[in-house]
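For reference, the structure I am asking about is given below.
Only a portion of the chains appears, each positioned as in the full assembly.
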Amino acid sequence: MTDSSTNMRLKLPITCFILEIILIILFGVLVVYDDDTDAKAFRTSDDTDYNNDFYYRYPSFQDVHVMIFIGFGFLMTFLQRYGFSSVGFNFLIAALSLQWATLMQGFFHGLHEDGKIHIGVESMINADFCTGSVLISFGAVLGKTSPLQLLIMAVFEVTLFAVNEFILLSMLGTRDAGGSMTIHTFGAYFGLMVTRILYRPKLEQSKHKNSSVYHSDLFAMIGTIYLWMFWPSFNSAVTAHGDPQHRTAMNTYYSLAACTLSTYAMSALTAHDGKLDMVHIQNAALAGGVAAGTAGEMMLTPFGSMIVGFLAGIISVLGYKYLSPILEEKLKIQDTCGVHNLHGMPGILGAIVGAVTTAVVPKEVYGNGLIKVFPDVASGDRETTYQAGVQAISLVITLAIAIFGGLIVGFILKLQVLGAPRDNACFEDSVYWEVPGEEHFEEELTAVRTEETDKMNS
Amino acid sequence: MTDSSTNMRLKLPITCFILEIILIILFGVLVVYDDDTDAKAFRTSDDTDYNNDFYYRYPSFQDVHVMIFIGFGFLMTFLQRYGFSSVGFNFLIAALSLQWATLMQGFFHGLHEDGKIHIGVESMINADFCTGSVLISFGAVLGKTSPLQLLIMAVFEVTLFAVNEFILLSMLGTRDAGGSMTIHTFGAYFGLMVTRILYRPKLEQSKHKNSSVYHSDLFAMIGTIYLWMFWPSFNSAVTAHGDPQHRTAMNTYYSLAACTLSTYAMSALTAHDGKLDMVHIQNAALAGGVAAGTAGEMMLTPFGSMIVGFLAGIISVLGYKYLSPILEEKLKIQDTCGVHNLHGMPGILGAIVGAVTTAVVPKEVYGNGLIKVFPDVASGDRETTYQAGVQAISLVITLAIAIFGGLIVGFILKLQVLGAPRDNACFEDSVYWEVPGEEHFEEELTAVRTEETDKMNS
């Protein structure tokens, strides 16, 4: 298993140290506390403490945080010999991404007149969101990259994410609170392009490790369930205070519930002998959250949310069953976790639902609350149909930046020096990790072997 | 393992699709946002956002949500070959139940003058509560039912739960914030009757699978610990704002702590050689939460809470050790998870403690807060002793509806078409799930076998 190019002894420490030192210097120069975080901003009357944004958003932040580190991390432990890397690389690149995202998002749309980036709980959530996008891309290349490649991918992807987010949210006034476009569509198509460029024709040499075992599927269900439970918090984390946050959480809750039923139905219908397939349950049941990412804050109604979730589950299972094999064989896209089915197609569905909901629901339905959901419509600057058009164009822009960006970054990651594993060493922890001396079951197997051999020889 | 009746290829999809489409239609006709969720309800002054019920209850909701999906789901993974079904069927029937519960609870006690069901975070919590009751019943029949049987059970049980809840909370004015009666007693005795009707005289054919292995017990502890930690949130999730929520959480916290000590004590005392038994730790340590479900919001004091928890732990361990074998042998009740010991008896204890606390604590102790805990007493409509009588009668009603309901539903579930597993295929995932090609340990076992056989033959 040892191979000089995959040896991380110097490459990984040097990269981590350089990146972290750059981050620290930039934070020192550019970042300050915002008004709700700075001691100086304290108003003498104690009564206003409950108005600190911390109390509106911190519980949501922690739910999102759990999704990023436990949800994504454990979802990917389904591989039998890649659990350390799934949780461990997820941890590493998330820790990098959230710092870099603070700077990039702050630079593009958080700079104050003092030239500084002002941060607080909302910027923390946004940094975690951007990190989520990187982790989606990680799912596409899972098992086939070195930690060094992942760190480099994260640096570029965070930057492009911030550019796309800036164009959509700041320049165009697109609404996308739960990130159907900015997070899911972007992360999925970026990752799919990267894995396309990194195509390995001989990946079947590691095929026997590209599958789950009984316990690894249970670990993965920890990830699935946490993502499922906290998705209402994800979609509502940065909406306006009050009813929008409340409504978004509720819409997502019902979308996910409906999605779960259609996922189980489609899994039994399409799988062998009517048996349920863990791959579908672990992934497609989450598509309802992705698909409610844009329209969740709108007056979608629980009824509309359930229809969206119901469709998302169907599309996602069909993708796993029929589309993924085609993508791999015809388009040479080796998508380890099937992010196209969980984030790609449901993300596009979410963008379309967002545009349609914007166009179809009359602005009178929002009453006074219009300003919280469509401020540009409330101010009279644009009509709902115009806003709907903006939503649709935003999807196209996101796809373009993601695909073009993934293409470039894929080529950068091909650099030999970055230490990708050989084709027969993919999906294997021991390339980059000290793996414990093997389980005692194997020791006993050896004992049996020895014992039997002794008997044979005697 | 293949068996035409257990084949879910058409049955499960058809059932899921029909149920979900009915749900979507009924939501479309009947359900609207409540005042804290609707954009139109936004009051122009921004200051009132913190008064949105979302900020009082959403963190509690998410804790309850974790209990339902992770807590119940993983608690049941203790079986060695039933982890996929434990987490996976839990996921499926919970996703159905919470949608159906929204309608049934809304129909029975949430209809507004406009004939619509108004929903928000509190109805989400109540839907999760009702789901919890179904999952308790699932624990009684665990390993012996098809997913189809479970969906049918959920539809009926949710309906009866809503009827019982309506009689208690709306008609009688019973207090039961944490659901000692409505959730735990109801779910347990309903499930026990169902499993009684589904009695399998030849279940010993699957006996070797009706037990844990080392890792499965650790997965189950994830469920246990999450239930234990978040039970304070469960009991306080729908109490009145302010001190009742605060007090209920605290009472439950101390009840659980005391319960844990008596559970460990009783486990060592009753088990073989003074060794601790994981079954007790995984279950009985939670009885203190169940038993504080009714009186938790009252002025029970931490002192009273600790006594209640202490007793609940003792009762529960004794139930696992001495009563469960009797129930199985004499009454033919095969209670896989021992829900009688964790939810049944502690639920009844909780109901009794609630009635006694109501009767014994003078209303003066509540001061101005009386209106939040006993509104009918505060308004002068009834005395505390009368309220205590109502509490006691409520337990009897709950038991009657649960037992009678479970009886009927048990007979419905006997329908052959529902695809129950054969006696020798209980507690086995592979009946309804694609189980991964077996762990590499077994592959190596095969390798050993082949190798040895080759040697024998040569």
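Each chain carries a letter (A and B) given by its place in the written order, and its residues are counted from 1.
Just so we're on the same page, a residue touches a chain if its C-beta (ideal position, glycine included) is under 8 Å from a C-beta of that chain, and two chains touch if they have at least 3 such contacts.
Just so we're clear, the structure is a prediction, and the values are computed from it rather than from any experiment.
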item	value
Total identical subunits in the assembly as filed, 2 in place	3
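Heads up, the rule we're going with is that only the chains that are shown with their structure count from here on.
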item	value
Separation of mean Cα positions, chain B and chain A [Å, integer]	32
Interfacial residue positions of chain A with respect to chain B in the complex	50-51, 55-56, 59, 63, 80, 211-215, 217-218, 221-222, 225-226, 228-230, 233, 241-247, 249-250, 253-254, 256-258, 260-262, 264-266, 268-269, 271-278, 281, 285, 299, 301-303, 306-307, 310, 365-370, 372-373, 439, 441-442, 445, 448-449, 452, 456
Touching residues on chain B, where the partner in the complex is chain A	2, 7-17, 19-20, 23-24, 27-28, 31-33, 36-44, 46-50, 52-55, 58-59, 62, 65-66, 69-70, 73-74, 77, 83-84, 87-88, 91-92, 95-96, 98-99, 102, 119-121, 124, 147, 215, 219, 222, 430, 432-441, 444-445, 448, 451-452, 455
